[in-house]
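Provided herewith is a single structure, encoded as structure tokens, for subsequent inquiry.
Every protein chain but one is kept in place in this view of the complex.
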Amino acid sequence: MIIVLRPDATNKQVNHIVEKVKKLGLKPWVSKGVERTIIGVIGEEDVLRIQPLEAYPGVEKVLEVLKPYKLASRDFKKEDTVIDIGGGIKIGGRKIVVMAGPCSVENEKLLISIAQKVKAAGATVLRGGAFKPRTSPYAFQGLGLKGLKFLAKAKKETGLKIVTEIMDVRDIDLLVKYADIIQIGARNMQNFNLLKEVGKVRKPVLLKRGMSNTVKELLMSAEYVLAGGNFNVMLCERGIRTFEDATRFTFDVNAIPVLKGLTHLPVIADPSHATGKWGLVTPCSKAAIAAGADGLIVEVHPSPEDAMSDGEQSLLPKNFAKMMDEVRVIARAVGREL
Amino acid sequence: MIIVLRPDATNKQVNHIVEKVKKLGLKPWVSKGVERTIIGVIGEEDVLRIQPLEAYPGVEKVLEVLKPYKLASRDFKKEDTVIDIGGGIKIGGRKIVVMAGPCSVENEKLLISIAQKVKAAGATVLRGGAFKPRTSPYAFQGLGLKGLKFLAKAKKETGLKIVTEIMDVRDIDLLVKYADIIQIGARNMQNFNLLKEVGKVRKPVLLKRGMSNTVKELLMSAEYVLAGGNFNVMLCERGIRTFEDATRFTFDVNAIPVLKGLTHLPVIADPSHATGKWGLVTPCSKAAIAAGADGLIVEVHPSPEDAMSDGEQSLLPKNFAKMMDEVRVIARAVGREL
Amino acid sequence: MIIVLRPDATNKQVNHIVEKVKKLGLKPWVSKGVERTIIGVIGEEDVLRIQPLEAYPGVEKVLEVLKPYKLASRDFKKEDTVIDIGGGIKIGGRKIVVMAGPCSVENEKLLISIAQKVKAAGATVLRGGAFKPRTSPYAFQGLGLKGLKFLAKAKKETGLKIVTEIMDVRDIDLLVKYADIIQIGARNMQNFNLLKEVGKVRKPVLLKRGMSNTVKELLMSAEYVLAGGNFNVMLCERGIRTFEDATRFTFDVNAIPVLKGLTHLPVIADPSHATGKWGLVTPCSKAAIAAGADGLIVEVHPSPEDAMSDGEQSLLPKNFAKMMDEVRVIARAVGREL
Partner (left out) sequence: MIIVLRPDATNKQVNHIVEKVKKLGLKPWVSKGVERTIIGVIGEEDVLRIQPLEAYPGVEKVLEVLKPYKLASRDFKKEDTVIDIGGGIKIGGRKIVVMAGPCSVENEKLLISIAQKVKAAGATVLRGGAFKPRTSPYAFQGLGLKGLKFLAKAKKETGLKIVTEIMDVRDIDLLVKYADIIQIGARNMQNFNLLKEVGKVRKPVLLKRGMSNTVKELLMSAEYVLAGGNFNVMLCERGIRTFEDATRFTFDVNAIPVLKGLTHLPVIADPSHATGKWGLVTPCSKAAIAAGADGLIVEVHPSPEDAMSDGEQSLLPKNFAKMMDEVRVIARAVGREL
């Protein structure tokens, strides 16, 4: 940590900070320049983070040297984490994993029919929400337990693994029972109690980036789960909020290679939410795989105009199959397989 | 709702939409222009919202006419909502309410001392977090129940009312017991299960705007609480995330008169989080009151450099007292009292 | 255009608007719903745009139906525009065009050496700034005319075409003389006088998206050039400004398919500015081509640590050659050639 002092900082202020640093068991070094004095701190920065350094008299700003996350960092673990979700499906390895299905689980028959179609096109995981975070209290809120049971049925029929969202800490047992991957939605990326709860179990977790959270904050949230002992975490880029309104969100494709550099955890892309328009899902998916993503999570619905949520961004099964064909070629072009 | 069709939309597509609209019990009118055909829909838009209109073949875009919130709207209730939190303190009336105290509750003695000082300066509500949402799993997470008990003690000693944050649906009973105002933090503004939970009780709720949420989304989240039957909701502008990095967040002062126009609910400003720097808290507070805010929530700590969180944005008690003097003059200048 | 009235709009206010619309030679239709009255306007919206409709008494908001650009729109011209810059190089067709070179022109020998290397790797256009927009008045401002002459020399030696930036309306003749493509930089995207100036000539123009401009505004700026009679316009996505600070800008990969849908003009990607880090240029380039871009513009420098600008985002020639190999495979995977 580097503490930059104001031009008018007094010797007394400098000494005060130096003493505080020493008391914390750290080693300060002081460097007096022409315009500014700087205090560098060597050692475990975490001890200092709980001290609001910018509140010290004489301090102008504090510059961070080390990363605030540890377990999620590639410095901590060099090799890619590969998550085995059973049935021979591994996420984070050479093979690209595609999760597909409706936004919300609506009824059993429809769900099974979609499951069969996305499986035929090459998906290995079925997505579908039983608990739905909706902006409006008057919108469809999901089928709850009934929805989870439909997912179980679809799993039995097709052999697809299940990814579905948790919204409430009280539902953790249900989710552990029914899901192969527990999804933390974008709006809950900093619901720290929920993160702690999924950190206590050992189920794989798909952690979505909040729509206004930085890559660093995403890694800090992953750190919550890892610190709980659950190392089966995959991250998901799903678009961030910007001034651009031609699309629902701005897909931050840069974040994919950035994350692959900073962390050993697998990175999934969600082109459906990242664009908000079905016509953009295929180019966005291709871009994600070209940039190094380990998988995709895509919304598919046979009759988008009747979908109870997110119809405007859902692909028809036949368009999903086409998308898979196009993505497969890109996967090969980057030395991977779908 | 106005449905704008593509230039190449077919008659069949137009008819298909018209039929759907009629089936929902609404009245469509079709207007064929030179370049585009438009379908207007008269009636309750809510029925249509669950239909993903943009997924219909031939549709270019859908323009919303009505507001998606009802109970929170000034169309629904013309007069300002005034919330009585007891002890003669009313929020939303002529008198500006100031809530002040430490970011986190740290220990009993310190808390009572701060409480006495902010009371002396004119605050009527004590703020202090017992459950703390922290970006890092390694940072101080709050004292929990112990913290709530310290708040109760401070209340008993000073007569100040208590505002404190809920983070977990399972804590609702505790919060109802210890808080006079339950705070929903920015990161939980779209934690819909938590909103439903505070909607079931009748305690006043301070709902903070998410750092990347629009005013409309804030009103939609308030709608969740109101729809549950709890009408004691006050909104809080606490800064939004932008590209500017000279401050921690950008205080959206525009949002204050915008909200006062759209809703009958009281509007509070949080200059501590909105700036992230104690030196900016006073000018920001004055701006908020000048723009029409009904109250302030401010962080105060006697030794910011030792605070366990948010020290860099906490005012010393003596600076808080000065701030109150300056804000008092502004309050009078806008025909109100502090 | 749809004019939505306030719930309390009077008949007099409605009639006032209806009269105004008729006077402009347009046809209004009035639709009275339960909650709101709506006035639709059929005909050329442009006439109305100069009228500030939201200022009319009784108006709540105005919803736009038609696009504000015409010549840039695919509605105006269905087929892709292909720009012939001479020497058999066409931009916007099946072949991906790569422009590469240093950020700034620094000296003749270095420039020619870079030109030879990027040519060997497959680039057909040489980039290099003679006039440099720099945030600081104390930073290197470019060599000016001398730089243009070095570019001419490099062109003569290698046969590469030249793309270079115009910053000042007074330099238009120079640019027409020395450039094969005139670049309008991001900071000048809404320098309307400069746009008019390049609209008067017939040189191809590379128009960069402003770092905080929407896709619609980019098309409006292109419209300025097209309206001047210069149809040789290519658009360039170069990253937008967001809250994310892990990269210099956020590459808006969504914008590529969005633009390809809305306009007939070619779309180029600038992965160097869009990421700000040389290690991200290759994945970003691959994503851009996978998403449908027609070309790339990339910064290359043999000794980035000595570059007078943008060294941190410049590729070494050998890394550029590697990038080209990887991009070539992606180009083939989307049915194109490099």
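So that you can tell them apart, the chains are marked A, B and C in the order they are listed, and the count of residues begins at 1 in each.
As a working rule, a residue touches a chain if its C-beta (ideal position, glycine included) is under 8 Å from a C-beta of that chain, and two chains touch if they have at least 3 such contacts.
Small disclaimer: the values here were computed from a predicted structure and weren't measured.
Screening C:Pro257, C:Pro304 or C:Pro317 against the full complex identifies C:Pro304 as the residue touching the chain left out.
Only one residue from B:Val253, B:Ile268 or B:Leu296 touches the chain missing from this view: B:Val253.
In the complete complex, the hidden chain is touched by one of A:Pro7, A:Gly25, A:Gly88 or A:Gly335, namely A:Pro7.
The chain not displayed touches chain A at residues 2, 4, 7, 29, 31, 33-36, 38, 40, 42-43, 63, 65-66, 75, 212, 241-243, 245. For chain B, the residues touching the absent chain in the complete assembly are 212, 214-216, 240, 242-247, 250-258, 261, 274-275, 279-280, 283-284, 286-292, 326, 329-330, 332-334.
Hidden from this view is one chain, which touches chain C at 20, 46, 49-57, 68-69, 133-140, 167-170, 187-188, 190-193, 195-196, 210-212, 217, 220, 223-224, 227-228, 241, 277-278, 304-312, 314.
Methods note: only the chains that are shown with their structure count from here on.
With centres defined as mean CA coordinates, chain C is found 39 Å away from chain B. One simple way to say how far apart two chains are is to compare their mean CA positions; for chain A and chain C this gives 31 Å. Here the CA centre of chain A is 26 Å from the CA centre of chain B. In chain A, the residues touching two or more other chains are 212.
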